[in-house]
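For reference, the structure discussed in these notes is given below.
Heads up, one of the protein chains got dropped from this complex, but the rest are sitting where they should.
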Amino acid sequence: MNENLNNTRRARTWGIVFLVFAALMLILFLPGTTGSQRTTFAFDLELSQALPIGNLTFSTQGGLYLLAVLSIFLGAWQLAKGFKQVYLILGAVVLMFVLAFLAWAARDRSMNMTGMLQATLLRAVPITLAALSGVMCERCAVINIGIEGMMLTGAFASALLGSLSQSTWVGLLAALLAGGLMGALLAVLAIRYKVNQIIAGTAINILATGLTSYFSSRYLQAIPELNRPPTFRPIPLPLLSRVPILGPVLFTNTVPVYLMLILVIVIHVMLFYTRWGLRTRAVGEHPKAADTLGVNVFKTRYINVILGGMVAGLGGAYLVLSSVARFDENMTAGRGFIGLAAMIFGKWNPVGSLGSSLIFGFADSLRTNLAILRVPIPSQFLLMAPYLVTMIVLAGVVGRAVAPAADGEPYEKQ
Amino acid sequence: MPPVLELKGITKRFPGVLANDHIDLTLEEGKVLALLGENGAGKSTLMNILYGLYTQDEGEIFVRGQKADINGPGDAIALGIGMVHQHFMLVPVLTVTENVMLGMESIKNKLFLDREVAAKRIHEISEQYGLDVDPYALVGDLPVGIQQRVEIIKLLYRQADILILDEPTAVLTPQEVRGLFQVIRSLLAKDKSIIFISHKLKEVLEISDSIVVLRGGRVAGTALPQESNERSLASLMVGREVILTVAKEKAQPKDPVLEVENLTVKGEGAHIAVRDVSFNVRAGEIVGVAGVQGNGQTELVESLTGLRPPQSGVVRLLGKDVTHASPRVITEAGTSHVPEDRQRDGLVLSYPIADNLILNTYYLPPVAQGMVLQEPVIKERAERLVAEYDVRTPSILTSAGSLSGGNQQKVIVARELSRPDQLVVASQPTRGLDVGSIEYIHSQLIRKRDEGAAVLVVSAELDEILSLADRIIVMFEGRIMDILPVENATREDLGLLMAGVHSDEHRADVAVAKEAA
Partner (left out) sequence: MSEKNASLKATQKKTQKPRSRGRWRTLLTPLMAIVTALILGAVVIVVTDTSVYDAFGEGFGAGLGRAVQVVASAYGALFAGAFGDPARMVRGLSTWITTGDGRAWVQSLYPITETLRYATPLIFAGLAVALGFRGGLFNIGAEGQYFIAGLTTVFVGYALTGVPWFIHAPLALLAGIVGGAIWGVIPGYLKAKTGAHEVINTIMLNYIAFRFAEYMLDVGGPMARGDGRPVSPVIQPAAQLAQFFPSNPNIRFNLGFILALLAAVFVYWLLFKTTIGYEIRTVGQNPRAAKYSGMNVARTVVLTMALSGGLAGLAASHDILGVIGFMPNAFSSGYGFDAIALALLGNSHPFGVVLASLLFGALQAGARNMQGIARVPLDLTDIVQGLIIIFIAAPAIIRALYRLRTAEGGEEVVMTRGWGQM
């Protein structure tokens, strides 16, 4: 009897939440608009091979009202009957809120949706790679706080060796090796010496920051040629890149981005459909059980953590070789940690990590977009966005998300 | 024909302790060898050596006459040795099939797991040995008795001939134990050999073909079940005459101290752990809660001690409503709690004994004046309690983590029972302890009862309940099956109640059986 009461109360809360979103739309965005303003969502990108499909222009207020009404309807339905998949509806309502925000921000102007999706995906790449690194380590119960340091080392290595060799592939390889080395360091500390994993990860971050900044001051700043790596050019996939919206966003990208997408699928398949994945997950949940069946717990963890380091290194390589084409001190700016939050939000799944990274990527991409659209928020607050979103997401999700059972515990073999 | 397994002179040293001292053991094919001994006698160490989790310092192992070099579980498995551990080695979030095939997975297309092939093989084994189980169920959802079947299937899947069962009946009702013994008999019929580790003398006498008793790391003696009884085995285990029943006078209960009415408590997730439970405990009596672990006893104790808020119902302590009170309020109202998991809940292992002894009283005078801890008071109290309650330790500053299990429990008992409380709640108070400590703690609980306290003891060991309690409550699936005075309780009746069979049904069955005879 009591369970039902609790469930109804929770359902009602969600209903109220949806209504609150609708109210916010009307309160925050409506007052700034006039009846004559029109928003344009553009979908074509210059320089893309996609077939053009034109723009969507609509009355700003009309759009706001429409979205608000839809949210109210969903809220009312939730209060009265309740949806089975509440989280799905929540996602839809949040999406509508975001669209309302964009409609308001772009009043009397045009906002390129495809461009925004593209920026979202690109911003999400390093975060996803960080999250994937986290997934690989944590699935076998090793907490990796050092992803930030591993990414930074990978970035540095790709800049230096990319410049020396003037080859993007060499730079990429260097990043993988550097990340793998840092991963090996974490593995040795956590597995062999059973160091507290958070301390070990923090030490790696400090060491990576120190080493990269030291060598950057010593060499990269003195000799500019050492910090001019070539960059990957976007490669449009034949036929697929002509699809409107998806073409420019998904199918016209640089090698690291494609690698990221491939890795998401590959790691997902490996984890849940192969022997390696089964053993990894067993080691992460109940290492003693795996040990009694002859699975080598230490070897599994070593391999996973080193591979995780390499994936993090790839994230660093992306930042240099697909983005700014140089190494700047501390250029990772917390993405390693945001990736961990994405991993938790994505329930330690590769696909879930990609999904949550896109959310963070969106928050990150707002900065450039909104500056253009004269939204009256100081730029520093926009820069805070991804970090705030991370905190909010973490607070809402972490209690409910269940980490691998042995997470953080070194394995003691007697 | 050589014996299927022979251990000769097995010796294993750990820092500071000789866990196994030149142990010899012989197992014949198709037979059950019982390995008996107190906690700490060296049984688990010996079996871990056999299974490859440890390596012996001296001694040899012969499997079917051939010398065996076992350096890891892989070697043991290859020799046909399998072990079902006391604490199951199952991954709750994986399915039965995944758990069983872990480490020797079936592969299709060179890369991918082949769950169907494995499931089919599991099904065959189920049929062969009467171990019914759903291969695609998540292990975490299965009840404990079924989980044990999965563990046995794991061994048979790897073609084990020598099966080591470590305390297999610890989590079973008497009826489930019957079921297990049936499985054991069918395994023996197929020429499997079994080592049965236990401290439950009755079961050992029933199922084994030969008995080896370990004490202090050595073989204290061997015995044949037909020539032994519980007393002879117990004295081999402990090395002296053991009084198996507790001496106590008849209880003189007075007014109720604890009153529980219609208590319902939620467990993990949406699961209701305690359903509409009502009972009372009077001053001067011991009420024992019997039942297999996992039927709501843990959640019941947690709600009585303020660690888990109940959904509905009322709990009264000396007339005061404490249903939603915090642990501190309940303690201050006169409750002592000896928790089920002594290391996790009852102690801070890294603290010295002295600091552990003030865990509930650290904020009260004279231990503290205002905010400041009074160290002379703490020291004096610790020294007094350690002497009074016979805690074996080099000093009061030794960390609790370096004490033996028995002494750790004595610290908790010293802390809890030295307070003049009216209600004592003791949950699994003697789990994992040696006989000496068990005797001591039983005598302390009786003392409290005789001093006029109300004592509630929760235990999965039926013998402990039968020897301590004045009245017995049996719990099954969160409900109270029955409350009976100890004089009216027999093991069979209690066993049936613990398995969920109502006493009326049983009486009806007995009546029908009598008529048919």
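Per-chain residue numbering starts at 1, and chain names A and B are given in the order in which the chains are listed.
Rule of thumb we're sticking to: a contact is a pair of C-beta atoms (placed from the backbone, for glycine too) under 8 Å apart; a residue touches a chain by one contact, two chains touch by 3 or more.
Being a predicted model, the structure only gives us computed values, none of them experimental.
Across the entire complex, the residue among A:S110, A:S213, A:T231 or A:N296 in touch with the chain not shown is A:S213.
Considering the whole complex, the residue from B:S326, B:S395 or B:S443 that touches the absent chain is B:S326.
Within the set B:V117, B:I146 or B:L307, the residue that contacts the chain not displayed is B:L307. In the full complex, chain A touches the hidden chain at residues 143, 145, 189, 193, 195-200, 202-211, 213-215, 217-219, 330, 333-334, 337-338, 340-341, 344, 378, 380-381, 383-384, 387-388, 390-391, 394-396, 398-399, 401, 403, 407-409.
Residues of chain B that touch the chain left out of view are 305-307, 326-329, 331, 337, 339, 344-351, 355, 359-360, 362-363, 368, 371-373, 375, 399.
By our rule, only the chains that are shown with their structure count from here on.
Taking each chain's centre as the average of its CA atoms, chain A and chain B sit 46 Å apart. By the touch criterion given at the top, residues 48, 51, 53-54, 72-74, 77, 83, 85, 88-94, 98-99, 102-105, 107, 111-113, 154, 264, 266, 270, 272, 311-312 of chain B touch chain A in their complex.
Across the complex, chain A meets chain B through its residues 2-3, 273-275, 278-279, 281-282, 285-286, 288-295, 405, 414.
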